[in-house]
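Complex shown without one protein chain; remaining protein chains in place.
Going in written order, the chains are labelled A, B and C, and every chain counts its residues from 1.
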Amino acid sequence: MVRVAIVGASGYTGVELLRLLLNHPRVEITCVTSRQNAGTPIVSVFPSLLGRIDLAFDPVDLDTIIRKSDFVFTALPHKAAMLVVPELLKAGKKVVDLSADYRLRDVAVYEAWYDKHTSPELLGEAIYGLPELFRENIRGVRLVANPGCYPTSVALALAPLLEKMLIDPHSLIIDSKSGTSGAGRTAKLGSLYCEVNEGFKAYGVASHRHTPEIEQTLGQLAGQPVRVSFTPHLLPVSRGILSTCYATLTQPMDTAQLQGLFARRYADEPFVRVHPKGELPNILHVRGSNFCNLGVVGDPRTGRVIVVSVIDNLLKGAASQAVQNMNIMLDWEEDCGLKDLPLYP
Amino acid sequence: MVRVAIVGASGYTGVELLRLLLNHPRVEITCVTSRQNAGTPIVSVFPSLLGRIDLAFDPVDLDTIIRKSDFVFTALPHKAAMLVVPELLKAGKKVVDLSADYRLRDVAVYEAWYDKHTSPELLGEAIYGLPELFRENIRGVRLVANPGCYPTSVALALAPLLEKMLIDPHSLIIDSKSGTSGAGRTAKLGSLYCEVNEGFKAYGVASHRHTPEIEQTLGQLAGQPVRVSFTPHLLPVSRGILSTCYATLTQPMDTAQLQGLFARRYADEPFVRVHPKGELPNILHVRGSNFCNLGVVGDPRTGRVIVVSVIDNLLKGAASQAVQNMNIMLDWEEDCGLKDLPLYP
Amino acid sequence: MVRVAIVGASGYTGVELLRLLLNHPRVEITCVTSRQNAGTPIVSVFPSLLGRIDLAFDPVDLDTIIRKSDFVFTALPHKAAMLVVPELLKAGKKVVDLSADYRLRDVAVYEAWYDKHTSPELLGEAIYGLPELFRENIRGVRLVANPGCYPTSVALALAPLLEKMLIDPHSLIIDSKSGTSGAGRTAKLGSLYCEVNEGFKAYGVASHRHTPEIEQTLGQLAGQPVRVSFTPHLLPVSRGILSTCYATLTQPMDTAQLQGLFARRYADEPFVRVHPKGELPNILHVRGSNFCNLGVVGDPRTGRVIVVSVIDNLLKGAASQAVQNMNIMLDWEEDCGLKDLPLYP
Partner (left out) sequence: MVRVAIVGASGYTGVELLRLLLNHPRVEITCVTSRQNAGTPIVSVFPSLLGRIDLAFDPVDLDTIIRKSDFVFTALPHKAAMLVVPELLKAGKKVVDLSADYRLRDVAVYEAWYDKHTSPELLGEAIYGLPELFRENIRGVRLVANPGCYPTSVALALAPLLEKMLIDPHSLIIDSKSGTSGAGRTAKLGSLYCEVNEGFKAYGVASHRHTPEIEQTLGQLAGQPVRVSFTPHLLPVSRGILSTCYATLTQPMDTAQLQGLFARRYADEPFVRVHPKGELPNILHVRGSNFCNLGVVGDPRTGRVIVVSVIDNLLKGAASQAVQNMNIMLDWEEDCGLKDLPLYP
């Protein structure tokens, strides 16, 4: 059994990592940290785990983490992660970092959209952990930057088109909608039930920090710089992201051809499911699972293609993708501990 | 008091017309029809109106409607409306038709997207009842085609830009999200609570019937044909539409300039509210009212403008806009009976 | 026009008072206070009111309130209210206080369930403002204690039975369920969307502070002390309270007899609606209105009566009942400004 630590576990991603790892056959959870809940039994904060875990939260203390664990998931806010990750690596740990701190390769881009970076030397080493696109790079490495939720949904939606340059990379418009758990488990007025329920709004229009991450991955697939319009919205659901992606086709393709392209591209992927022609995905049909579902439509009237992708933002968009990355890093079966089917309804 | 009939009142638009008209100081509801509920007291179907209306539903009988009323709201499905509206006009009634049957001016377009039209001669006469764009045409006429919910949200969002040709009319992408009441009050599997709750999906991609209606209005504003990508989505809320509209600017404009343009355009409109720079609308802030709220952002990175508009799909998208049209047709104060403020939270 | 102040208006009750009073034909809002939002335009905090009010929040300053207003609604937390109300009365204002501070007549009971009381001399003067039970006491007075949301729903449900002593007062069990707005508009972890959505729980079992208020009113109706089991629950909706009340009948009565009793009791009440036999109320059918709907069932198997009552907790449970009280205090038409019908769906 590999001894696993979760650093920064009092949020929604943290409780999902706990849920998944408690049922993972090859790991043992040995250290779970939380600055604000240190000393409190985990089940007092997360009664859903009652009876299944006896640990209390540890404080965020590097020595403790290093002593207790072999493999570490860091689920800290950006900036906090980069204070911890280099030390963990130095101590010989393997790390999946769920923050944004090691996702962008260009330190100037990171610093333009986020903050001063204190360990830029790791940006070249960290592998962007989107297995369906970069699986071979992940095997055996010691540091994986787990992708953002929106970027995961977008990259899987557009990869089949950009890999073959079937769309104009200047035409990309991405309209995304996320469940409220994406805003985190902190007491903010805007996240109150009565503010979100029966509401819907856009936010971060033309300025959301996932934009450069999306552009980096799409640019890599296209082999040229890509600039996108990206608009996130807040959905009155707990979980799920749906991204509607628009692009101009460089050659006429109908829905059947597009669907075939997508189906072939992902035929061997255990966690990407392409809907048959005429069917479109719903966030409800991936909730609680590591799946990404895709639907694609060609529009001869406008010459555009529309791709709709859905994931569970806390799972394929965070916790379960992190476990998938661990499985690949440690050369285990990729779906180990990830066989849960979506919880519908 | 003008005697008013509501024809086809057992849906959500019907109950909203009842609610509004019961508090309208210049009308009396004298006839309320429903094929399936004929003979049933209205309050048995709509307990929210308990104690405020004693009528039972009438069957859909033309003679009864004509005898009992002076002014008629037809809230029937398309095709059903065109069987009734010509007869009402012949009998000298004034009509606001809430179906799609008289919204499109070109019978060929109607028949391509809907069905055979049986009273095409009225298409030239019917006025498209979007007061903020076509107010003067509405005064005194006998037939107003009440706009669709999505088209209302889109036309108000894009009018300031298209009227001055500040955007490329070939670049328009419209990503709309509607509450579930838009699907009507009929027992369908897809409208069940457990199918909608915690879900979100696109539907009618590249094929929704509101597309030609949107294109007709935008084309009229632009003075040239317009072709749009329009994607509706189903939101897990009862009410509200939010449309996110993307267009390429024909000249550089920043958010402040764009906000100023919108604020001036709608300065005298009682029911359109433009948010200050940096604020964006939320469907929760118009729920239960006749307002349309607008927010606009310029994106210098991509050269695009993003406009976000919200309405209550049952009100500004249907029932209250119909009452607004009645008020204009009868030369009453335009906000008569429409002073309700949004119900938040 | 009477000049009205709302003291403590940054919560959900505050915005509802604003919404109602902006459309009330006999008052003008002249002062709106908020400690945390002082100086901010009201519409920045409540965009639903955009275009309808130009005021900014005032700080909670007694001189300002006294100078600007004739009539004051105090919507402060308990303890904060009793610091303000005596001063307002001294300055000759009329006050509806929406806190708990003047609801309980016995200072010992107040201090056992709440805190030290600093103006106990007003407890004897303050009138408990439940118009359907105590209307005549309200006329002309200067201080009304606006009832709690749960106690309003319970008192109206049980009054017809207790007034005639048709039930055993020792047998009362009250199971209540409230929408989340009842928890207020403050950033608390337990009020987050993801904590409430798809959840349901009991809280304050056998210890909720509305218990003595319920017992005071029921005891007054019964003419003897009453002790109840009262269990509140948190509903994943924004608004609405439903109370299910159980009592043992002192003589056999069937549903028809009970329904008749209730219908007669409330026949002349504009805001209480008794459902016909066989129908039961739903919170959705009173949302956005001042109505209380009641349904009653007799159960010959157990000898018990079950009464179900629903109100909108922010309206009949707070803001609109406060306006109703103002109307009575000032001898205006009781439903002035309160004619809104429920917003369904």
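Everything below uses one rule, namely that a residue touches a chain if its C-beta (ideal position, glycine included) is under 8 Å from a C-beta of that chain, and two chains touch if they have at least 3 such contacts.
These numbers come from a predicted model, not from an experiment.
Interface note for the absent chain: among C:Glu28, C:Asp61, C:Glu125 or C:Glu198, the touching residue is C:Glu198.
Across A:Ser10, A:Ser99 or A:Asn282, the single residue that touches the chain missing here is A:Asn282. When the missing chain is restored to the complex, the residue among A:Phe134, A:Tyr203 or A:Tyr344 that touches it is A:Tyr344. Touching the chain that is not shown, out of C:Leu242, C:Leu261, C:Val274 or C:Leu341: C:Leu242 (per the contact rule at the top). Hidden from this view is one chain, which touches subunit B at 12, 180-181, 185-189, 191-198, 236-238.
Remark: the residues of subunit A touching the chain excluded from display are 12, 15, 19, 22-23, 46-52, 181, 198, 238-239, 273, 275, 279, 281-282, 284-289, 291, 293, 339-345.
What subunit C contributes to its contact with the hidden chain is residues 173, 175, 177, 194-195, 197-203, 205-206, 227-229, 231, 233, 235-240, 242, 244, 246, 280-284, 287, 295, 297-299, 301-302, 304, 306, 308, 310, 345.
Convention: only the chains that are shown with their structure count from here on.
Per the C-alpha superposition, subunit A sits rotated 180 degrees relative to subunit B, a value rounded to a multiple of 5.
A separation of 45 Å divides the Cα centre of subunit A from that of subunit C.
Within subunit C, contacts with two or more other chains are made by residues 12, 181, 198, 238.
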